[in-house]
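Other chains of the complex are left out, but the ones given are in their true place.
Chain nomenclature is as follows: A and B, assigned in order of appearance, with residue numbering initiated at 1 for each chain independently.
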């Protein structure tokens, strides 16, 4: 990508606003079906942002697994092709009766510089993975290997994960509230608006903490809007 | 296909044995994960067999639907490309909150000579579809159009449907017990063995109806095996 610097800058900024705020901004663009539901962070407090790479599993079928399950299969090719800052998103149909990633592959993804792995299937070696330096969001721990429920199939295709459609190249952002898909054409506008929303909410929270009621304050009505603008001028440059 | 006559003959014969029997034979080949679960016939008593064509829906996402939802979309292209005897299998992730096929497209599939449509999503115009001359197996009736829950995406790709992996070209067979996927390399062997199993079960059922106990009879033990072979010689050619 020619524009790597900007890309990295964007990724970093996306982790400074909450998934909840970004979700609210996408809703203003008419996008309500962009949350990957039913997944949790292996380590609470994880935050990440990055471009989607994708991996699709088919339901387990004995003859297909014999052909595609072992060796340098689609799952391993997906991991091995990750570039720094990317997020590997897996379609496991919400089936949690086996792992879809474990400690070794998660470690390899970390070493390759990936930002996160997101799967709506199970996670093996959950305790070890929680200690790694890469964010892993998953549908629940399970000790069994992939092949109990899945055939690793193909990579870099559009998928569904946790009820959301994900295309390679989509922006994926996650924190303790969940994981969100942002269509690339909207990402800069949504990020800018989210930063502004978080400034407003910081102001509102301060007022609430000081005892103000929320009528007219949240969302900002005319009177509080004026005070907010004054408050903005008091912020130092670094805030 | 060069071998059309044989293909048609095979399709016809597959509808003369039950899905339950074919399933038992596939199990003997180690294949247990080949049933499309959670679907029902629009008209009870439907039976069909044919080669799979596939259609994949992604979860509804507003921006993607705007690009791919309307006009001559993947769903319509799938219908319009069906050849006689084929079965269109749809991946709808078991999501039944909208129709995935309705009366007009089902009628068009019938006119094109398709053997069946199988979807793990909803069915619109269920009462009209039940009267058509094509088998439709579905996850439940729903009045809403496709776009409420799905984006029509691509055709002729491997999919999951009702928990089973389906590849284009797989044999698909359905009756009141459900829908089954048969990998093409196994179809002739499985069909032959199924026909033999049904002959045995016809014999066994006659004995049970006449008052015999099942120990040693079902499955055939040595003594009953002999009697079965005698019984076979009494069958006329057309049986």
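Keep this in mind: contacts are C-beta pairs under 8 Å (C-beta built on N, C-alpha and C of every residue); 3 or more make two chains touch, one makes a residue touch a chain.
Everything numeric in this text was worked out from a predicted model, so none of it was measured.
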Identical protein chains in the complete assembly, only 2 of which are shown: 6
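Everything that follows uses one rule, which is that only the chains that are shown with their structure count from here on.
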Subunit A onto subunit B, rotation angle from CA fit, given as a multiple of 5 degrees: 180
Whole-Å separation of chain centres (CA-atom averages), subunit A against subunit B: 38
Interfacial residue positions of subunit A with respect to subunit B in the complex: 30-34, 58-64, 93, 151, 153-154, 158-160, 163-165, 167, 181, 183, 186
